[in-house]
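Excluded from the complex is one protein chain; the other protein chains are retained at their positions.
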Amino acid sequence: MTYTVAVSGASGYAGGEMLRLLAAHPDIEIRTVTANSNAGQPLIAHQPHLRSLAHLTLQPTTPEVLAGHDIVVLALPHGQSGQYTDVLADTPLVIDAGADHRLTSREAWDGFYGGEFHDPWTYGVPELPVGTGKQRAQLVGATRIAAPGCNASTVSLSLAPGVAAGVIDPGDIVTVLAVGPSGAGKSLKPHLLGSELIGSANPYAVGGSHRHIPEIRQALVGAGATGDVRISFTPVIVPMARGILATSSAPIRPGVSDGEIRAAWETAYAGETFVQLLPEGQFPRTADVLGANTALMGLAVDRAANRVVVVTAVDNLVKGTAGAAVQSMNIALGLPEDRALTVNGVAP
Amino acid sequence: MTYTVAVSGASGYAGGEMLRLLAAHPDIEIRTVTANSNAGQPLIAHQPHLRSLAHLTLQPTTPEVLAGHDIVVLALPHGQSGQYTDVLADTPLVIDAGADHRLTSREAWDGFYGGEFHDPWTYGVPELPVGTGKQRAQLVGATRIAAPGCNASTVSLSLAPGVAAGVIDPGDIVTVLAVGPSGAGKSLKPHLLGSELIGSANPYAVGGSHRHIPEIRQALVGAGATGDVRISFTPVIVPMARGILATSSAPIRPGVSDGEIRAAWETAYAGETFVQLLPEGQFPRTADVLGANTALMGLAVDRAANRVVVVTAVDNLVKGTAGAAVQSMNIALGLPEDRALTVNGVAP
Amino acid sequence: MTYTVAVSGASGYAGGEMLRLLAAHPDIEIRTVTANSNAGQPLIAHQPHLRSLAHLTLQPTTPEVLAGHDIVVLALPHGQSGQYTDVLADTPLVIDAGADHRLTSREAWDGFYGGEFHDPWTYGVPELPVGTGKQRAQLVGATRIAAPGCNASTVSLSLAPGVAAGVIDPGDIVTVLAVGPSGAGKSLKPHLLGSELIGSANPYAVGGSHRHIPEIRQALVGAGATGDVRISFTPVIVPMARGILATSSAPIRPGVSDGEIRAAWETAYAGETFVQLLPEGQFPRTADVLGANTALMGLAVDRAANRVVVVTAVDNLVKGTAGAAVQSMNIALGLPEDRALTVNGVAP
Partner (left out) sequence: MTYTVAVSGASGYAGGEMLRLLAAHPDIEIRTVTANSNAGQPLIAHQPHLRSLAHLTLQPTTPEVLAGHDIVVLALPHGQSGQYTDVLADTPLVIDAGADHRLTSREAWDGFYGGEFHDPWTYGVPELPVGTGKQRAQLVGATRIAAPGCNASTVSLSLAPGVAAGVIDPGDIVTVLAVGPSGAGKSLKPHLLGSELIGSANPYAVGGSHRHIPEIRQALVGAGATGDVRISFTPVIVPMARGILATSSAPIRPGVSDGEIRAAWETAYAGETFVQLLPEGQFPRTADVLGANTALMGLAVDRAANRVVVVTAVDNLVKGTAGAAVQSMNIALGLPEDRALTVNGVAP
């Protein structure tokens, strides 16, 4: 069976990456691509790398245009997806690449986003430890999927095994992320110009204001965190178009051995294709996962600092967004989970 | 009076930056430049940007060649400076850009470096809070100066005010640094190739092994830290030739107000030219300090995470190394402290 | 049928890219990977992005290890492939990613390479105009294939249509290429360090010494050039790990119309998947072809300068090297030409 798909926000980065992955998916027919101000133009005018989709024209993002597909992907700015909940009621599968359906807590939504609160959808991070299982189980047969925030899922995957196993204390998490600017989207803001970013490291949202913080907290509570979950979160834009390298640490629980710590992560991700723990002493680079759906993770136990340090590399547009969406879609539809996804990065 | 200078390690990055700064110094005559394997070649073959020094030829790094100058700069790999202590006994001022004379603790030296331990020299970070004063006082009239480690001085300057004022707890410091590869020197190692570094973020020395950790601990103890000083330290090489952006945090001491926290840093760096605290809500980029001797610092109080977060940008080769050396030299010689140093960066 | 493959030079960039592509090829079993000094180590220690090949260990590059496969790929430094000609006599298909079997002229070989001259193999650029046909025809059933030089094939593809159609004069070609450093291989040379390349543009082989010049001349003669073929060729390394953007121009023949010029290229590449001429007024970026086997080409007729200007973007490691090899292999084996190759780039 071939599923028809409409992708909204198709002239942006998240939409473009959805299209790149779906174009290689043998069970998918990309029938419709939509945009707002760019409607009427050829898709390839905005995504010149998508040569195989040169025949598509951007249509306006309206309920009428989106209706009638097996699958609709919403790759819209935060706050814009919610309006489609009702009009797409008959669509078998809807995937939101935005934040509107990620948070279960209205209070968290109000604190970090504001505007209308929408019901949470099934969270699209299959490997995430949830209770004694994994999020994958929730995705089987899901009809409404919320793709994760790229930074959030990276940090959640980094620390959830240790939280679930009780070997680290989620009450004093610190994470600093080197991120590529594509995570900020194709926004015309001065600080995102090439002249500003090339050759420079640029922090933003310092001090607890980043919107992915409640999403991490929610994931870690889901993984079994008890008590306060406190997260110091600092993203730094560095001069690479794509990629996240998250360095996350948390205090070691008293009495826990190095072996127990490592075992928590090994157990959590044993058998996973797309989340891999590197051998002791090895740490990943973002280049290793460029274009791939892989989260590569290195772990160190720093007894002098009394912290477990986890360094995780993902491609923010793949495993962080579109790859997570496709992987979740595959699970939801009963297709092989790795279809149209690669584990090997494009390096150097 | 004009001081004659010899710079060893002149074909490397630290040596080259010393020469760039000293070439603009009206009180300095660069008389001698030395190297090891490159001796006999024109300096400019290895430092093609130093057009004003095109007349200099690299001589071998020997005691005889280095002797007879007013000032000798040792920009040598760690472990190689110590051998010159005796032979340069008559040199009025010796500045070591390497690590050999930084640490006061033989135990720390043995733990992180190994090899012969050498007496500590006066530490070259003038603005660093020391007890109730600053390191500047020690540098007046100094004859042996140890230039700081670039990452170490960045983190020490970031946190020392809060430690000195007792508003943060040095027992659980976490710092993650986005750094340019020039900090690793001109070493022919595969992981430092352009193909490997461009477009990627690359962690190294994860988990507590970086050699700058004891140097930070020493500085914070000097600033007044009591009890354990614990530091989780992770450097990440990012695709910019120069620069350090250090994101450092520490727990807020109980009962301390936001105002008291900010005041600690404001007070510490009030009146300083080269260490500047940005207004609340502002954070620096490394581009802002490229080529300058400036450490720019932004501070956030994150009550949800119970941490003070300090983000500091420096040029690792200037304020992190050669600029710190020249600034310290100016103080030692009684010259204006800012001579030959710029506060404005080269941006964009 | 599944073909077994051995890839030599597997720890280098060209070898690594062959493996990345072949790992996704359904008709190929990667049985053996070899290296020289790195033999005995896991492949993944040198190619950490090739997660699906984590089970492979590098073996020594010897005739015995390479023998017994259906296909052998030689990704060795220039001058080292020739020695395997005899020992691999029984291997059904041998692909050389080096230069040893590219040139048909011993004189050209002696002038630009030197050392022993080897018989030319079938040149691996399927779309290249040759006489009234294309190189593809020669590749059907080929058993010995010389993959092209990345810069050479880029320039040859750029200009061959105009030469074949007689609309441009090959007697005064000028080409300047912005290239990523991965084209220079994983060589430990100071000028290839990240610190040197990041933030800088670096010319090399200026003035007619680059080894790809005779390869271009040979291709253009094959395309029908008469008289002298003169090429001014200047490569400039720029700060992107991969990619070639070649700006090539040649004088317009007298009396030729704009329409005739454009038609030459349109005709030559009509129906080609991997060599595409963009519409008038559009020009490609290297990001558009990252990781893809696509050569994207824009053409301008500059009457004021009396030159046709062709700007072509390729990924030097894919269409420039390994993709060309796989595409040629597919043709030689009678497989679909695009198997395991993508036309869409990874952008942004």
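Every chain is named by a letter (A, B and C) in the order it is written, and numbering of its residues begins at 1.
Quick note on the criterion: a residue touches a chain if its C-beta (ideal position, glycine included) is under 8 Å from a C-beta of that chain, and two chains touch if they have at least 3 such contacts.
Source: prediction; values computed, not measured.
Engineer: I'm checking contacts with the chain that's been left out. Which of C:Leu66, C:Leu157 or C:Ala241 qualifies?
Structural biologist: Checking the options C:Leu66, C:Leu157 or C:Ala241, the one contacting the hidden chain is C:Ala241.
Engineer: Among A:Thr143, A:Ser195 or A:Thr226, choose the residue that contacts the chain missing from this document, as touch is defined above.
Structural biologist: Within the whole complex, the residue contacting the unshown chain is A:Ser195.
Engineer: Decide which residue listed in B:Gly82, B:Pro129, B:Gly149 or B:Gly199 touches the omitted chain of the complex.
Structural biologist: In the complete complex, the chain left out is touched by residue B:Gly199.
Engineer: Even though one chain is hidden, which residues of chain B still touch it in the full complex?
Structural biologist: Interface residues of chain B facing the absent chain: 13, 16, 20, 23-24, 47-53, 182, 198-199, 241-242, 276, 284-285, 287-292, 294, 296, 342-348.
Engineer: Even though one chain is hidden, which residues of chain A still touch it in the full complex?
Structural biologist: 13, 180-182, 184, 186, 188-190, 192-200, 237, 239-241
Engineer: Could you pull out which residues of chain C are in touch with the chain that's been left out?
Structural biologist: On the side of chain C, residues 172-174, 176, 178, 195-196, 198-204, 206-208, 213, 230-234, 236, 238-241, 243, 245, 247, 249, 251, 283-288, 290, 298, 300-307, 309, 311, 313, 347-348 touch the unshown chain.
Quick note on the criterion: only the chains that are shown with their structure count from here on.
Engineer: By how many degrees does chain A turn when fitted onto chain B using C-alpha atoms, rounded in steps of 5?
Structural biologist: C-alpha superposition angle, chain A on chain B: 180 degrees.
Engineer: Determine the centre-to-centre distance between chain A and chain B, using the mean Cα coordinates as centres, and give it in whole Å.
Structural biologist: The separation of the two C-alpha centroids amounts to 37 Å.
Engineer: CA centre of chain B versus CA centre of chain C: separation in Å?
Structural biologist: Those two chain centres are 45 Å apart.
Engineer: In chain B, which residues are in touch with two or more of the other chains?
Structural biologist: Each of 195-196, 198-200, 239-241 in chain B touches at least two other chains.
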